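Following this message is one structure expressed as structure tokens.
A single protein chain has been removed from this complex, and every other one stays in its place.
The letters A, B, C and D name the chains in turn, as written, and every chain counts its residues from 1.
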Amino acid sequence: MIEELRKKAEELLKNDTVKVVFGYGEGSVPERTRPVFITKPEDVNKLTWNKYCVYNLTTYLKRQETRKLGKPAIIVKGCDARTIIVLLKECQIKREDVYILGVTCDGVGDPLATKCESCDVHTPRIYDDLVGEKKENKEVPFEERYAELDEYEKLGEKEKWEFWQKQFSKCIKCYACSNMCPLCFCDRCIVEKNQPQWIDSSAHARGNLSWNVTRAYHLAGRCINCEECQRVCPVDIPLNLLNKKLAKEAEKNFDYRPGYSVDDELAMSTYKEEDSQEFFK
Amino acid sequence: MDNIYRPYLMTISDMTDEAPGVRTFRLNFSDEEEGKNFKFQTGQFGLYSVFGAGESTFCIASSPTREDYIECTFREAGRVTKALRELNVGDTIGFRGPYGNVFPIDKWEGKNLVFVAGGIALPPLRSVIWNCLDLRDKYKDVTIIYGAKTVDDLVYKNELKEWEARDDINLVTTVDPGGETPEWTGKVGFVPTVVEEAAPDSNDTIAIVCGPPIMIKFTLPVLEKLGFKHDKVYTTLENRMKCGLGKCGRCNIGCTYVCKEGPVFTAEEISKMPDEF
Amino acid sequence: MSKKIGVFVCHCGTNISATVDVEKVAEEAKKNNPGVSYTTTYKYMCSDPGQKLLRDKIKEEGLDGVVVAACSPKMHEHTFRNASKKAGMNPYHVEISNLREQCSWVHPDKPTGTEKSVDLVRMMTEKTRKDKSLNPIKVPVTRKALVIGGGIAGIQAALDIADAGHEVIMVEREPSIGGHMAQLSETFPTLDCSQCIMTPKMVELAQHENIKLYTWSEIESVDGYIGNFDIKIRMKARSVDLDLCTGCSSCWQVCPCKKIKSEFDMELGNRTAIYVPFPQAIPSKPVIDRENCILMKDARKRNIKPNDSKVCRKCLDSCPIAPVKAIDYNQVDEIVSEKVGAIIVATGYKELDDTSMYGEYGAGKYKDVITGLQFERLASASGPTEGEIQRPSDGKVPEIIVFIQCVGSRDPAKGCSYCSKTCCMYTAKHTMLYKHKVHDGHAFVFYIDIRCAGKDYEEFSMRAIEEEGATYLRGRVSRIYKKGEKLVVLGADTLTGSVVEIEADMVVLASAMKAQDDAEKFAQKLSIQYNKDKFLSEIHPKLKPVESSSAGIFLAGACQGPKDIPETVAQAGAAASKVLALLSADELEREPVVAKVDRLPAPIFSTCIGCFYCQRVCPYGAIEEEDIKARDGSTIKTVAKVNVGLCQGCGLCAATCRSKSVELAGFNDEQVFAEINSVEFN
Amino acid sequence: MEKLLNKNKFDTLIAGLKKQGYKTVAPKKDNRLVTLEEVQDASEISLDHVITNNSIKEFFFPKTEKILSYTLDKNKVEMEEPKGFAVKSVIFGTRPCDAFSLPVMDKVFNWDCSDKFWVERREAITIVTISCDKSDSYCFCTSVGLAPDAKQGSDVLLTKISNDEYLVETVTEKGENLVKEMESVFSDPPGTPDRQVATVEEKFDLKKIKPWLDDNFEHDVWDEFSNKCIGCGACTFVCPTCHCFDIVDECTMTKGDRVKNWDGCQFTMFTMHTSGHNPRSTQGMRWRQRIMHKFKYYVEKFDSTLCVGCGRCSRVCPADMNISEMLELIETEAGK
Partner (left out) sequence: MSKAEAKPENQFEPKIIAFLCNWCTYAGADLAGTGRKEYQANVRIIKLPCTGGIDPLFLIKAFERGADGILVSGCHPGDCHYNSGNYHARRRWNVFRPLLEFCGINPDRIQFSWISAAEGGKWVETINGIVDAVRELGPFESYQKLNTIGPETTGEATAASGETG
């Protein structure tokens, strides 16, 4: 598969379809990979593919530094491809400006990443070319997909509060979560705005709660569960639990899952008259 | 141990609107004792703070020869300057300083002085201009070339009139083409061009230049052409600062901390710095 | 950016001062609220001297912000803003603390009310500190109006506007203007002939030099905003050239399809396939009914152009116009564009005809159970019976006739919950018309209540009972069934508590007035609101009764709710006068409460990242895309931009924007933040 | 002074310190993290890690701290000095690299004028370091002139000499006093202790770095190496020597705090002027700043490398940017 990837990349660069290939390269230690940006056909051997390719490379579609490299071919797993769909819908990329090199995937991470446990996109839903044997995207039941939340939802109000306060108290406001997130693409994040300062920039309890809640809320109906925020958090806050909770609510209430179709209406920019309002008085 | 981040409390005793969005505050120490002990030299800056909004860096725009008060001139831009605009005479602000190095006016004694300023960059020069004017005998010819985008944008309009009226100062004012009014009697043109036209004698002359980067970029070659040596041209730099004390780590240009080794530099010093400002 | 704020606390007589210590409120504001440099209290701030006080103090004290602590901003915000404007202060630096409705009237305990008042004033002084000067938005006005619907409402409105010297475009989807009023026989309470008063108006409209009439046409789309609407009108293929046709009638006389139910006659009479709906139609030029014309049917079946079918060309052949005939079988729908500054919607109503809902009355099943409008056609001199009351089944003059009121109306279970308002009166009228024409006949009326509120209305209905001898029975009819030639009406007389059984010759149902079938779709096309019954909504039931929820679009007639003719005409006049006010100048001023996407100097340009969520949520399509261009013409980024003409200031975009790059003037982030921040809860 | 400390005495030591009024801080394991934080007793202490996830920095220079409080009246401002920020503590079990970061940072916080928030905490806190008995591939202390058992910055250094025993060496007077205070828990050291110290491979030659940096402010490596950087602040925040900060005001209508927060040179906004002009407008420039600051500017100003080779930045980097790799690359470039 690695060979196939390299061959495809080489071809794309040689025939000038793209200027750069965003892919995975060997990491600093065997159990890591790292993003590589191949601009010369002779460098394609730097590309690799293994179970440590957890990154969602689509985040480099938003970065000024990597955008400058020219039209990219981007290697995406099924989950990453969902990001592409959201980015297309949110006008962040144009379809013709990205060459999508899909890879089929049985799961990444060691141990297997949580996101892979309930994967229903082993084969990307959008691609220009596919590497690897096409795999069936079997529907995973709702309950199973959100099973991870059960133990937290079961907690009492006080326990929940204490759990999250403990987690948030670790936050150092390094913003790795939002910088890594391919869907946190604002030029100027709300937390960087100080007129007014809605979210305190300090990493104290108050500032950390509003930051983490807002970050998650801003992904409501958009997050495609790549878990990158959680992976990169240097203080190990289970951020994806919040994202997942919101994804669950969006799916439950609006029957919406982002990144599955380019044609649907984004959950948070539309409504239905019959939307739930059970808690409204 | 003293808290180096603790500001002086200052009372706004007067304010003047200079140009659209530009205002000058005259500040007196709320604690008279502190005021008496306070000393600064021209070229230095401080951190002015609105309690609740934060701190912002700008120069001290008044001359050290005028004691009892300091003045600052700011343009409304960010959170702090907006909050400053909301204040009234009598309100209290914080001030930390003076920080940074100074214009070596002693070294300039007996020389001609040429001041070149553009737009909102007159305030740092105003301090040194007044300082030299208050010691007028020590210097030979004084030329001031000042330009702004429009007539309205010229700051210190009253002082410009005062300087114009004096015969021991050669004042040249200019506005960018299109920025003139029917009543405008000054020049029309960009500062570098006007400097070239005015062609101040570079012999035994110190030039002090301050303005937006684009103006400096085009003025320095003109001065060079006029025969000014790099070590005779001074300027003052602005960079984003938080502490003013060489600790917070953001104002450096290469190895140079603008807050401590600056803000006053000669063109020679600047030419040795990496292009990071 | 305010710095000197004046706080004016109103006593409102004793409405506020009785339960709020107004002096203390003023004192606290002066003592504690940053920026407050002047405070006072006054008996009635809204009075002339009160306003003068405000004006004087603004000048004397050099105020650049004002908080009036008084009644609801809905009452006098406008008043105080105006007063401030007169004093030379930007009116958007005025905020109102609502002490009366939110404190003094609802919290009788004085310390409690006072304390809350102090808070409310602080919230507003803080907001005022962040107020920005706003200037009314000037929008150019196309001094032309569009009237949609050519019933009496539309006609009245169009004439009023045209008479005042402005151009009017009228669009009517039927072949002729006239609407329901043209169908009526006589009108209550004066019993004057409907057509006699209607026809001259129709003619006047048709001949008016300022009115351009589109009949057999529908609104395709409405874009733009107040003062600047872009209208697309679909001129449905009429198959007749209106310019050439003289309306000589030869074509419809020769048309072989003669058994088509006439819509105008409520299907009681017939018409031809090429037809004018009624003799006095305007324009009195025919249209070919493409559904029923045999030539058209043939062409459709064979999928050929109509003109290529030779099945029947009688109308064409009969047309005396030469050399080019006035009939053009191949005519197609045409879309025309018009620009107007204001729109009056006068699309009228539809009579409830969903007879299946009232199966027990046999409507639709029994020919002699007819609706109110059908009775109008029977009674009309121009109707199918030329004014003779004859029952549809056999043409017999009914000796006993039963009128049933509230069919559909006031019946939430089956029909509409509302009262159709006109039925009580027209039923009374019907009994009279009947009695006038069938002197020995007997009219029974089943009613629930008789609602005759209106000038001379009560007298009119009493006349029906007392003078014309109609028998009014209070109660509902449970069933109508056929017994030989008779219709047995089973009902209850709730006043006597007895069951009533009447063997009638004919039954007239006073059917409800309903919204047009396509009202909902139509309203969405115009972005205006409608209620649960699909009647179009006015913006305020009392104070803005003819304004729709979209600026520049006004409502007239029964499209807004059931109405009779006098009310319709009055509303049409009101709508016309609103339009005239709007068209009276080349520009109009709009409240500057609109959204704005930030713009910054290069290299940032805007913090908008162009995800266009705002565009998706905007109910008014007011968000546009703007390309930020580099000097070389290449696009640096595409960001959102608000069209201030379309924006109505709801703030949806601002709350949707994740990076807070959009804000709503008058309710911007700094202002809301200041308000929240000022609720000092410590 | 040299002593011996048996692991089974940790309990007595911590209890004793607490009794003496010390706040005790030590590495503590929680899920996947080992962090230095307050412990109540020795059972909480983790010893089998390479290095704690958080650095010692936050005990002297917290991620957020009040530097001034004030109350606001309509016409009056009253300032209040923060108090109680320096708490008498012992940090037990930190690593030599972390300990060394303190004297390095002393320089900047005392340059010209002293930051009392740093200085007073430095006075109040005693550092008891445990030499590294293991390392991982991210460690490179030996490349920046340190060692897994380096003493600089520690008050007391513990080095494992058997499974249960540590050699105790006092480094400073403060350390000596602490050992004296707790005398009963220590015993005499063996004559020739078998120091169990990790080996850390030397990855690059520090001497070659600065000369290259002096000449290569403009160079392609800055962009090439950093194009995968996502611009977060993880590296700077976990770094024991990164000391950039921001000062912000946080207030309600009546009272507020002026707060000093960690800030990082990798953030776009770090140097951006209000006008939008940014002297370090690309990630390459910002990455260059980080390397330059650590290996050139600080060296020139304070005669000390602003890096202790702990490798934390490389461990946490979301994009697997490895600082020692960068320095190896520079060494290679320098050799060309």
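To be clear about the criterion, contacts are C-beta pairs under 8 Å (C-beta built on N, C-alpha and C of every residue); 3 or more make two chains touch, one makes a residue touch a chain.
Just so it is clear, the structure is predicted and the values come from calculations on it, not from any experiment.
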Residue of A:Lys94, A:Lys138 or A:Lys281 touching the missing chain in the full complex: A:Lys281
Only one of D:Val156, D:Val259 or D:Ile291 touches the unshown chain, namely D:Val259
Hidden partner sits against chain A at residues 152-153, 155, 157-166, 169-170, 172, 190, 198-199, 202, 204-206, 209-210, 213-214, 216-217, 220-221, 241-242, 245-246, 249-250, 253-254, 267-273, 275-277, 279-281
Tell me, which residues in chain C touch the chain that this view leaves out? 72-74, 98, 100-103, 105-109, 111-113, 115-116, 118-120, 123, 527, 529, 532, 539, 549, 593, 617, 619-620, 648-652, 654-656, 660, 664, 667, 672-673, 675-677, 679-682
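Methods note: only the chains that are shown with their structure count from here on.
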Count the C-beta contact pairs for A-C and for B-D, then tell me which is higher. B-D
Please report how many Å separate the Cα centroid of chain B from that of chain D, as a whole number. 39
Where chain C touches two or more other chains at once, the residues are 604
Where chain A touches two or more other chains at once, by residue number: 194-195, 197
Using the contact definition from the top, classify how the chains connect: line, ring, star, complete or other. complete
Chain A residues touching chain B - in the complex, by the definition given at the top: 194-195, 197
Which residues of chain B touch chain A in their complex? 54, 78-79, 82
Going by the contact rule set out above, which residues of chain D touch chain B in the complex? 67-68, 70, 72, 75-77, 79, 81, 108-109, 111-116, 119-120, 217-218, 243-249, 251, 256, 258, 260, 263, 265, 270-275, 277, 279-280, 285, 292-293, 296-297, 300-301
